[in-house]
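Let me begin by presenting the structure, written as structure tokens, before commenting on it.
Note that one protein chain is taken out, while the other chains of the complex remain in position.
Entry: chain A
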Amino acid sequence: MSTAGFNSQNGTGPGQAYSNGPSQNPVAIQQLPGVSYGMTHQPPYNPMQAKAPVAPGPGLYHSGYPPVSSYQPGPQLASYSTPPGQPLLTRPQIAGPPLHTPPQSASPSPGPRMPLAQATPPPPAVSSSSYYSNLQQPQPNAQPWQYNPVPAPMGTPPPPNSMSSPPRGPVANHLNPPSSSTAPPPPPSSSTAYSLPQQAYGSHSVTQPPGPGIPPTSLHGYNQPGVAPPPMNPAVSLSYSMVRPTYGPPPTGPPLSGPPPTMKPTPATGPPLANVIPPPLKADGTIAGNGPQSSNSYNHVDNKMGGLPPPGPPGRHLSHYPSLPPGYQNTAAPHKPTAPVHPAMQAAPQPYSQANQPYQQQPHSGPGQAQLSPSLAALSLQSSSPEALRVVNLLQDRNLLPPTSVPAPTPCLPHDLQKVNCSPEVFRCTLTSIPQTQSLLNKAKMPLGLLLHPFKDLSQLPVVTSSTIVRCRSCRTYINPFVSFLDQRKWTCNLCYRVNDVPEEFMYNPVSRSYGEPHKRPEVQNATIEFIASSEYMLRPPQPAVYLFILDVSHNAVETGYLNVFCQSLLDNINALPGDSRTKIGFITFDSTIHFYNLQEGLSQPQMLIVSDIEDIFLPTPDSLLVNLNECKELVQDLLKSLPTLFEKTMETQSALGSALQAAFKLLSPTGGRMSVFQTQLPNLGVGALQSREDPNQRASAKDIQHLSPATDFYKKLALDCSGQHIAVDLFLLSSRYCDLASLGCISRYSAGSVHYYPSYHQQHNPAQVERFQKDLKRYLTRKIGFEAVMRIRCTKGLSIHTFHGNFFVRSTDLLSLPNVNPDAGFAVQMSIEENLNDMQVVSFQAALLYTSSKGERRIRVHTLCLPVVNSLSDIFAGADMQAMTGLLACMAVDRSVSASLSDARDALTNAAIDSLSSYRHSVLTIQQPGLLSPACLRLFPLYVLALLKQKAFRTGTSTRLDERVFAMCQLKYQPLAYAMLMIHPALYRIDDLTDEGALNINDRTIPQPRVLQLSAENLSTEAAFLMDAGTVMYLRVGKNCNPIFLNQVLGVPSYAAVPDNLYLLPELDTAESQRTRAFIGWLKDQRPFFPTLHVIRDESQLKPSFMQNLIEDRTESALSYYEFLLHLQQQISK
């Protein structure tokens, strides 16, 4: 199971499929990989079909393709020089090679998206200093970031001691839809995207008799004494009968078989609701009462319940959520802390904890009371403050790293909302409590944004097959757990507050096979769900999986020997390529000419066709270059076996990458698909030729780094054309020399591809890199893939998206065009608050990813995240998520380095740390004391900022190759947060004394859990061995006087001196120590999709400097130590 996280074909694995409606088969269909999905009626995909105009569907681009086969007499095919040693391939003479008319470039049709149901929002105030430096007045100094305009004059600062927000006054219940929610339906012309047929909804005459309205009893103690349960509408009763699919088995005792006790079905006699404020309930109370951490000392919430709450009797379960109770609202007793986001709560049985996700596994006890700074003693008044706001003096408390990974904070939501909320691994917000107004956000001086990992491999994912996908009629939001049901027939959208009808079909619940309980359907019980989309979501027949490989075969490429590895990997995995019977495959190789391979069925061997007219590229035989994999598998295998030998003796050193890409674009544009480009040198011939821009002498300069932006827009324009034809380009760069990744990377960046970089790849000289390439290729070839995808991110009215980060093309204000989507892609989004969120208790964000699976199914994966709105600064700080903030800041800093300069970005990063801490000091704390004070939830933020400053992408003064720097920048923007955090702040473990104490047990394997150490040389000792996990690379540092038992039993060498220099694989010894070490390293490797190389290093190893550079708390020649950095921050704050 440990690898299941990344290898499972989610959605097709054990996920449940629900059929919809009484008319359909009510039995949940188990969908298994390899089974066709009811799409068998779909005719086999014919590329010619796509050329015909397709019925207007929900799409992005014009569906009509120009006929690709319209040929004109063209220039003569250039000479065929037949190098010796190519006996295998026959080369037919092509007489009068046709000139290929280039297909129409991407000409997306006018956006079919309907406008948001809102008046044109006022443009964001640009006058405030924005992320982009003011264009009119380029400022030499770094401006604070966009979230940090001129601080608005504070009114009365919120009392810092009372951690509860001031009463907000009567809260308008949003169940009363605002008038705007009755906005007229959009004009028909704009309703093509995602258009549901205007359904004649069933008449609403069927009114349910009010059920027994049993007032909720105070189960979790969040009922204020004396507050009589208000009368409520019983029709919205709700019980969690659905088995919530966990995202994976928890580490011990997987409760896959059943829901946690609190999710036991309760009869549908839930709380009645009406337009009154339900009794206030405290999220912390519920959460704390639920987990085993009730003894934790920071929870001063009245935990009436110790231990697990028993499955409540009918009515006891406060299942409020259809009415979105303002439970965390401020009518509660003021002494209650509002956001005790204690890390220990993470250990509460969360539905998302899974075996191969280490981040939430161990009850993490956080810094104990014993470590509280002495300064806190003075704050006796604040002793009741929640853990997240505990004041930490960073200058005094050094040991702030948690023993295991840092958990994500839990939004301060009512328990029943939080229980169904989206997993932080998929959807995360930098502020888990959203400020009410932009001015409040400006005062807090923290970035607001989302981090998404939408296509993450999930081991369990509910899949709904439904003829009607229920969506809001005005904003097109998918129905989700955070909508409220007014009655059985009406639901209120949680994003635009429009009241919608519940379609007749939705009344039937396929899980319980009962009728009349729309709120129990899987759509309303799961924040992450996948729909099988109907033909309304198709712009054209779903495309087949199409893979085109473009291989560099110049002398340099042959020298590196990557072709062998590639061909062998593809041969090994050719049956594991995701796809169905329509899967197509093709190959193009290039040096100074372009070589096509005719693999048509019936040929005895592959034919190589050489086109040397690279200025005006054409396809020699357009029909037989891209062939059906199943029908022509033998020819493909023949080709793969012969390819490495074919170019062995080539002397061609030039590389016409641009022309090869153009040819590939022509080949793929009728269908769309994936291009995988393998490049080993700077393209220097034909279109898209680049020059070397790097000056090696400037690598270490502390001055500004030049050439971070592309040199030409050729690759960008080609990527946009590709994006329009649903083609993604993945780039594998295997080069020891400068390749201008800043320019080349554009081809992947705007076509939603991915970039893989293997510096100094060589088959003999760099075996570690070869192994990494091999493992990465396996993952790359076999991972799940989604074609012709779009992702739309919607958010509650009042919030708007400011900037996107990641690899995609932004099609409109909230729509990303993703020709391909893969499970290893992350996205970040900066948000701004355009209208005040005064009358809202919660806001929601919904990311909907519409894609074609490799089996030719159109699917929609929907994630919904719900977060509370707060109106006091202390609450905002209590909800800050330092890791997410770091991830977002890294993305913003990359943008800033490219648009302005690297030093500008570095200053802005430092300012981000200064701003947030000074805002905390001046606006939240009243008792001023010496020291650098930070809330506990931000205690690692300065460390992360320092780590970013020392990261390869942003460091100065240390020799860094330009390509590696640009690649690090790509990764920061593109990787999901969990992997990016390891890149930023590696984890250091001592591994020579691993014990089974506190070990995890996964699949009968015992995995020791050593403590995460601070990244400082003072933790290193010569008597021990340390493992540093930096995401894509791991270092195992063996000390000089290392325990001989470790050397013997784990490394298999007699002494320190015998440790080989280039050891990158631990020997499989049959000793307990070796097993433990290998289990631990294997477990770490299993948590990420791509393969990290392991280097065993000694004191005199070449790689020691790169190990030492990761010790970010230490001073280097060019950068401050952590303590110095803190002093610098303190100095700036007290200014």
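Keep in mind that, in the parts below, a residue touches a chain if its C-beta (ideal position, glycine included) is under 8 Å from a C-beta of that chain, and two chains touch if they have at least 3 such contacts; residues count from 1.
Basically, contacts and distances are computed from a predicted model.
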item	value
Which of "Trafficking protein particle complex subunit", "Cornichon family member 1", "ER membrane protein complex subunit 1" or "Annexin D4" matches, in UniProt, the chain that is not displayed	"Cornichon family member 1"
Per the touch definition above, residue among A:L643, A:M675 or A:L720 touching the missing chain	A:L720
Of A:H453, A:R674 or A:R811, the one touching the omitted chain in the full complex	A:R811
Residue among A:T645, A:Q706, A:S800 or A:T1006 touching the omitted chain	A:S800
Touch with the omitted chain, as defined above, among A:Q637, A:S692 or A:T712	A:T712
Residues in chain A touching the chain absent from view	60, 106-111, 113-116, 120, 123-124, 126, 130-132, 135-136, 146, 190, 709-714, 716-717, 720, 724, 750, 800-804, 809-815, 832
